[in-house]
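The next block holds one structure in the form of structure tokens; read it before the comments.
On to chain A.
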Amino acid sequence: MIVVALRGASVVAFLLLWEWAARVPISFNFPSPGATLTALLALLRSGALLTATLTSGQSLLLGMGAAVLVGVPLGLVMGVVAPVGRVARVYLDLLIALPTAALIPLVILSFGISVASSAVIVFVFSAPFVTMNAYGGVRDVRPRLVEMARSFDASWGQLLARIVLPSALPMILAGVRYALSRAFVGLIVAELLLSPFGLGRLIMTARSMFEHDRMFATVLWTLLMAGAALAGLARLEARWLRWRA
Partner candidate 1 sequence: MAAPGLVPIVVEGVSKAFGAVRALVDINLRVGAGEFLSLIGPSGCGKTTLLKTIAGLLPVDAGRITVGDRTVTGPGRECSVVFQDFALLPWATAQRNVEFGLLLRGVPAAERASTARQAIAKVGLAGFEEAYPSQLSGGMQQRVGLARALAVNPRVLLMDEPFASIDEQTRRLFQDDLLRLWSEARKTVVLVTHSMEEAIYLADRVVVLSPRPGRVHEMLDVPLSRPRESSDVRATAEFARLVDDLWKILRKLQ
Partner candidate 2 sequence: MRGRDSEVGRAGVIAVVSLLGAWEMLGRLHLSMFVPPVTDVAVAWWRLLGNGTLSKAASSSLLSLAKGFGPAAVLGVVVGLAMGRFRTVRYLLDGWVNALMSAPLSALVPVLIALFGIRDTVVAATVFMFSFFVIVVNTMTGVRGTDRSLVEMARVFGAGEAALFRRIYLPAALPAVMLGLRLGAVQAVKGMVVGEMLISLVGLGERLIYYGNTFLITELYAVIASVLVIALLASQAVQAADRALVRWK
């Protein structure tokens, strides 16, 4: 009860603060919550927002799909073949520490301005985390379970499919979810820089035309979409991993 009240109160407080900031106004570029909502509805009705969302979603799916298809097997190999793991881990550590956004100009130069280059950027932002968690998941497999399976004369394939993969699954899925959140960051930076399509373009167009209500609306929508995607993935994860309860 109190929990819900406090959480609700903080949302109300935020909206009030926003309204106040728009009334002062702290900047002429600062629309009120009401104006933002109106702009959001208009953008939704015109279809512009949905088209942009679909375009962004396309890059995201392509890039994330590739990251999972490459990252999971790579992480498994790293975990099973120890020397590969030790070496590849160094590159991964560097990639994870590197501000990946710095690679965006390079990707744009190589792939041109296209959905493909956005997808590559999504891949570059997400793949290291997918790989790292798959690797960690394999390394955390309980040796006792492997011994147990071996005592039943399990083959390599059986060992991988019945023991290693299920054991590593929670960490792999957590990695995919974190990678998705990073992928959104990268995708949006790329779209803001490239500007020919997607939600980023919508934001930049609105900004260049000083339609700040539309810009705020698109930013809000982007954050909501990302939040919904992450929450959806979390639910899926919880369903697949019911045994962990």
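Keep this in mind: a contact is a pair of C-beta atoms (placed from the backbone, for glycine too) under 8 Å apart; a residue touches a chain by one contact, two chains touch by 3 or more; residues count from 1.
The candidates came about this way: all candidates are chains of the complex that A comes from, given by their letters.
Please read all numbers here as calculations on a predicted model, not as lab measurements.
This complex places chain A in touch with one candidate out of 1 or 2, and it is 2. By the touch criterion given at the top, residues 2-3, 6-7, 9-11, 14, 26-27, 29-30, 86-91, 93-94, 96-106, 108-110, 129, 132, 136, 174, 178, 181, 184-189, 192-193, 199, 203-204, 207, 212, 215-216, 219, 222-223, 226-227, 230 of chain A touch candidate 2 in their complex.
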